[in-house]
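The complex is shown incomplete by one protein chain, all other protein chains being positioned as in the whole.
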Amino acid sequence: MPLLEPGSRRAAIDDTALLAALVRTEAAWLRALAANGLIKHEQVPSATLEAIPVRLRDEDVEATGNPVTALVDQLRAGINDPDVASMLHVGLTSQDTLDTALMLIARDALDQVTSALAATAGALATLADEHRRSVMAGRTLTQYAVPVTFGLKAAQWLVGVLDAADAVTAVRRGLPVQCGGAAGTLSRAADLVADPMQLVAAFAQELGLARPDLPWHTRRTPVLRLADALGETLAALGVLASDILLLGRPEIAEVREMPTEGNGRSSTLPHKQNPVLAVLVRGAALQAPQLVAQLHLSAALAVDERPDGAWHAEWPALQRLLSLAVVASSQAAELIPSLYVDTAAMSRRVAEAADELLAERRRDEPGPPSSYLGAADAFVEAALRRFFDTSGDER
Amino acid sequence: MPLLEPGSRRAAIDDTALLAALVRTEAAWLRALAANGLIKHEQVPSATLEAIPVRLRDEDVEATGNPVTALVDQLRAGINDPDVASMLHVGLTSQDTLDTALMLIARDALDQVTSALAATAGALATLADEHRRSVMAGRTLTQYAVPVTFGLKAAQWLVGVLDAADAVTAVRRGLPVQCGGAAGTLSRAADLVADPMQLVAAFAQELGLARPDLPWHTRRTPVLRLADALGETLAALGVLASDILLLGRPEIAEVREMPTEGNGRSSTLPHKQNPVLAVLVRGAALQAPQLVAQLHLSAALAVDERPDGAWHAEWPALQRLLSLAVVASSQAAELIPSLYVDTAAMSRRVAEAADELLAERRRDEPGPPSSYLGAADAFVEAALRRFFDTSGDER
Amino acid sequence: MPLLEPGSRRAAIDDTALLAALVRTEAAWLRALAANGLIKHEQVPSATLEAIPVRLRDEDVEATGNPVTALVDQLRAGINDPDVASMLHVGLTSQDTLDTALMLIARDALDQVTSALAATAGALATLADEHRRSVMAGRTLTQYAVPVTFGLKAAQWLVGVLDAADAVTAVRRGLPVQCGGAAGTLSRAADLVADPMQLVAAFAQELGLARPDLPWHTRRTPVLRLADALGETLAALGVLASDILLLGRPEIAEVREMPTEGNGRSSTLPHKQNPVLAVLVRGAALQAPQLVAQLHLSAALAVDERPDGAWHAEWPALQRLLSLAVVASSQAAELIPSLYVDTAAMSRRVAEAADELLAERRRDEPGPPSSYLGAADAFVEAALRRFFDTSGDER
Partner (left out) sequence: MPLLEPGSRRAAIDDTALLAALVRTEAAWLRALAANGLIKHEQVPSATLEAIPVRLRDEDVEATGNPVTALVDQLRAGINDPDVASMLHVGLTSQDTLDTALMLIARDALDQVTSALAATAGALATLADEHRRSVMAGRTLTQYAVPVTFGLKAAQWLVGVLDAADAVTAVRRGLPVQCGGAAGTLSRAADLVADPMQLVAAFAQELGLARPDLPWHTRRTPVLRLADALGETLAALGVLASDILLLGRPEIAEVREMPTEGNGRSSTLPHKQNPVLAVLVRGAALQAPQLVAQLHLSAALAVDERPDGAWHAEWPALQRLLSLAVVASSQAAELIPSLYVDTAAMSRRVAEAADELLAERRRDEPGPPSSYLGAADAFVEAALRRFFDTSGDER
């Protein structure tokens, strides 16, 4: 329901993408069969399946509980060569096709997330470096603590983003095909070829996905780790968005989301500028935990050789989580470079609150807040070092 | 993403429905303004707004963070009469429009749920009555306990459904308009009319929704209670679906979902009949708790006069929860009448397991399991009494 | 783990309370048996069971999966009269005892919550009334909107608390005994007496709990509704705590939690005063949604005549949720009267931000912000009317 998911069209994790991924999966399997001599190669031109018009009706999907059976029917009907048509999907089960297609979608989403996180990290590194000496009030439990720098704050956001990017990269690398046949034994595939593992290998290679040691129909580690990495991403983005929203309150006004043309308009207040990107990113971060929980729950209930509902409960949560991560990371990549950092406001506040900010210090004559920054700069340096080490950017 | 939400098109809780509800809300407000003399009545023909072509682009929605501002712009541009155009949305805030529109959608959804639950309850009452003497094994912690009847099991499902229907009815009755203006004071409306409460009353009356004592921009009781009633509905349906799935396992085979034409087909196993409806209902029930949690979380974080993300995080969860409840209740209404109850299988099992089923009994000569049913029939009677008292059906 | 649950000892929802409730439940059942002629009344002095020393070892609880079996063993061993000993627990199942004991604990908790919410509501009504004319900035999406009054803000908090109190009262009234025997048929009880329903009625009467029409071993409506009411309570408290934390930020400083002796001390910052109560209440509110989700999930998975894990997963969540609600409501009842409302700060801010606060107004010569409060006072009045109508307090 894109109207209630602002920005979601840029993620394009929708039925069109899913349908394309499902078709691509079936096509890859056909080519894997061909590579193993089960169909003649010239019979499987790469564009065949993609060109077949498919229209899946909701009632057909509901009738079988997932979109694969109806899709396979329509694809078969659309293939001219009866030899090829009869081999379509043979050896796969619907979960193989759907899980694999979702991994393809996940890969595209993770690539978008990775690149958005890299852009965000770059912008944060710039902020961290530029504001090493921008002293501001530290705040704990909402009250003034000791002074910090805005550079340190940006550095902490940066490390959060780098942590998330690491997690995303690790998961991205391992995204596997699903390939087990009706009950995870490759039963039918093994009747077709001597070594069905070669079919799995060819299938994985066709799609550029990892080849798992065993099917994971009911061992949802790949989905769990995907969920966790996306959750970590949205948590990191949630922190920076929430901080920006706090610092951008008009009474604080130390950091502001600078609106682009038309952004942040209110339906009733003509001059108001809402921090729309930060609000949307924070809104996304507030949704991720429950979606992560959904995927953990489904994993814990994955019984038998295919579970009776837990798998189905995974799909919308995974789709939403991927979409939110793509959208929120791309919004963050737009938000961070647009920040206006009001160092004068920071300085004024630090001067006003100097007594409280220095209350911890045990000296007869404490210097100014800027002399009580501890290791703030060293921490900024550590964050930047990590960024430059991993980003390939030059300092 | 309907392909991953089988059956969701029958709920039709989608962007088309939302857009219609948003327009209907703005139209009702116009009429409320007219009823209070702010526009001439003849200027507000009921069909005006509905006829204006509107197309909301994702980037416009994202730019303001919700679909209302862009919608109001397009509607204004489409209204011929400049007096009317200038009054459109005046006095409302975007949250008024969106919250109210979501209540309209909720009402339609609850009506669908109510009628599906009534059908389900009717079918369950029939089962409960017919199977008062169908003795079957009681099972606790997966193992045989004492005998029960299938009538009692159906009666328990029935009472669960009646409980849920009560909750839905109570919530349905109280669904309120949202009407507070920019910060919940009716500031602008009070500049237009002497008593802005009359505008609220007219607005509520136009839409047939309740008039709340105060706006609920940040006091999300209506959303919470809606969430809880939908959660209760899906929990009740989850229990019966899960029980049916267990009893329909081939090794137990006491109750079976009877497939209709084409339903339950496997993509690879030709003769297999999957209990698709029960699986989908159970899958829905496994998703509800996280969606309920989302709405509780958003309610707990509804700060200021409009929160910075918590409100946005509500929308997709509410939409999904409404959709799941409509779809799952309608699937249950199809599932229950289709059940095949194999009383012979129940009897055979009871005979085989008689020793275990009667182990509790302390008698020298215990009778057959059918003599150890305790108050089972009285409980069935209690459930049926409640059903007939509330349903208006005749026995 | 009370060290990580500050304030939890005041709720006293702990093993001591549970053990007492379990014993009380078994004692009530004994008296119900006596009332139905199964034991001689003089054999069941009310203090019998309570005086028996019981010590449940974790390994015994683990061995049977719940504390009831070990408890019954120890109680039996401690009863002198063999006739009574042999009748102890007869006709009940362990779920009857544990569910009923948890309802007793819930009742005590809800009574504490009710009285704390009443105190909170009283303090909020005072604030709402006193601050009808305390103009302050309205804030939406973190930015200035139109002016509001602190009276209206307090009134909104008040209505949230009254909504929650209504929900708690409704649930409190219906808390039922659990009484179904081994598989929900009263099998054994029906062998003891002609009408086992009379045993249920006597049991309920002994404990002052409601008599359910049917057992609810797997139809968890009572637990769900309890969860929802507690969730609603914590959401309402979360909103006011979060608002207070925002308004108490030193840069805003319009409302402050006034520390009592020793409260809010920092381990390192000597002069810092943390808003500890508001932080703890908000922290509780952030935990409720997941606990509510847990109880919804367990309800949805309550299969067979007793489920294989879902019931067990309920217990800690229910205990935590009850404890959090008692503690947070009692903290709120302490917090609200302790608030320092700095109306001068509010006025200064309103004056500074007048242009933004009046931007919506379409007048040639707008008056001051205090002239643009719309229906704020009418809403305060509506809230107070509801409070006085229901509280029995006099104005």
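Note that the chains take the letters A, B and C in the order they are written out, and that residue 1 is the start of every chain.
Everything that follows uses one rule, which is that a residue touches a chain if its C-beta (ideal position, glycine included) is under 8 Å from a C-beta of that chain, and two chains touch if they have at least 3 such contacts.
Note that the structure is a prediction, hence the values are computed from the model and not measured.
Across B:Q273, B:S347 or B:S391, the residue that sits in touch with the chain not pictured is B:Q273.
Touching the chain that is not shown, out of A:Q43, A:S242 or A:Q273: A:S242 (per the contact rule at the top). In the complete assembly, the contact with the undisplayed chain comes from C:S266, out of C:Q74, C:T169 or C:S266. Residue-wise, the contact with the chain that is not shown comes from B:A145, picked out of B:A35, B:A101 or B:A145. Of A:T218, A:S266 or A:S329, it is A:T218 that touches the chain left out of the display.
From the set A:T120, A:Q156, A:S266 or A:S329, the residue in touch with the chain omitted from the display is A:Q156, counting the whole complex. Considering the complete assembly, chain A touches the hidden chain via residues 65, 93, 138-142, 145-148, 152, 155-156, 159-160, 163, 181-191, 196-197, 213-215, 218-221, 224-225, 228, 231-232, 234-236, 238-239, 242-243, 246, 285-286, 288-290, 292-294, 296-297, 299-308, 360-363, 372-376, 378-379, 382-383, 386. Think of the hidden chain as still there; on chain C it touches residues 1-10, 13-15, 18-19, 56, 58-69, 72, 89, 92-94, 97, 181-182, 188, 241-242, 245, 262-269, 274-276, 278-287, 290-291, 293-294, 297-298, 301, 308-313, 315-317, 319-320. What chain B contributes to its contact with the hidden chain is residues 139-146, 245-246, 248-252, 266, 268-276, 279, 289-290, 293, 297, 349, 353, 356, 359-360.
Rule of thumb we're sticking to: only the chains that are shown with their structure count from here on.
Centre to centre, using the average C-alpha position, chain A and chain C are separated by 37 Å. Inter-chain spacing, taken between the CA centroids of chain A and chain B, is 30 Å. Shown for chain A are the residues that touch two or more other chains, namely 245, 266, 268-269, 274-276, 279, 290, 293, 297.
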